[in-house]
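Below are the structure tokens for one structure; questions will follow.
A protein chain is absent from this complex, but the other protein chains hold their places.
Entry: chain A
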Amino acid sequence: MSSISELYDVTWEEMRDKLRKWREENYRNSEQIVDVGEELINEHASKLGDDIWIIYEQVMIAALDCSRDDLAWSCLQELKRQFPDSHRVKRLAGMRLEALERYEDANKLYDSILQDDPTNTAARKRKISILRAQGKSSEAIRELNEYLEQFVGDQEAWHELSELYINEHDYAKAAFCLEELMMTNPHNHLYCEQYGEVKYTQGGLENLELARKYFAQALKLNNRNMRALFGLYMSASHVAASPKVSAKVKKDNVKYAAWAASQISRAYQMAGRGKKENKCSVKAVEEMLESMQITMS
């Protein structure tokens, strides 16, 4: 089997830089990381200098994701040897136990870290992840709420909590989490769009109007967000069709929906150009827009 460097004609430096990019942007493309990282470690370890430790960590986590316990174990051994008393390495050992579903042992390890250092957020978050893996959603939610009371700025935690609430159909609380995220990340179109989806799901005229506004905001931040575009179309259509709205509100929403429909049409026309295979999806959208127009007028 040929090596990555042969297959893709890349140098070891390029491989190292790719790993850094994936690390910095928090990608979870574990199979790729394992392929590239394993070769880098096996063939070019001496050239990596101090970078090698962070690469061991990155590759170890990716290896756990791919059930490569052999690789994870050897990375862990190298790290243990170099950093014998490190909490960071202990946490990695805990993650390996989690991957092996030895949750009690993992928890013991995390508890010992927390005894030494009660502010260790990584260990606390791993404990919450264990609850999630075991399907104990309400406990995970409770622990995460307690965590956020102390560490109110932790974006990752707020997002995790919003996901948990969405899974539990607790849309009001999910909305609250997304509000926190939108406040601290006002330019993130994804949070606006997710908030719109939650409001739409909650239903009722007020929520639908709110949803429409947030879908519009998401589009302002990124006019290519198709979910926001469809969301705008659907929420405006529903508001326009509601018997409770004034003539003016109805007229405005018909306008918004029509605008969204034309944008959707345009986007699909452009996508369909020259590609025979998505002919079906393009046709489906066109018919859908036509049929919804009929029910609205």
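Here is the rule we go by: contacts are C-beta pairs under 8 Å (C-beta built on N, C-alpha and C of every residue); 3 or more make two chains touch, one makes a residue touch a chain; residues count from 1.
We adopt the following convention: contacts and distances are computed from a predicted model.
This figure omits one chain of the complex; the name its UniProt record holds, of "Glycosylphosphatidylinositol anchor attachment 1 protein", "Histone-like transcription factor (CBF/NF-Y) and archaeal histone", "Integrator complex subunit 4" or "ER membrane protein complex subunit 9", is "ER membrane protein complex subunit 9". Checked against the full complex, the one of A:S5, A:Q32 or A:T201 touching the unshown chain is A:T201. If you put the missing chain back, the residues of chain A touching it would be 133, 135, 166-167, 169, 194, 196-198, 200-201, 203, 211, 226-227, 230-231, 234-235, 267-268, 271, 275, 277-278, 280-281, 283-285, 287-288, 291-292.
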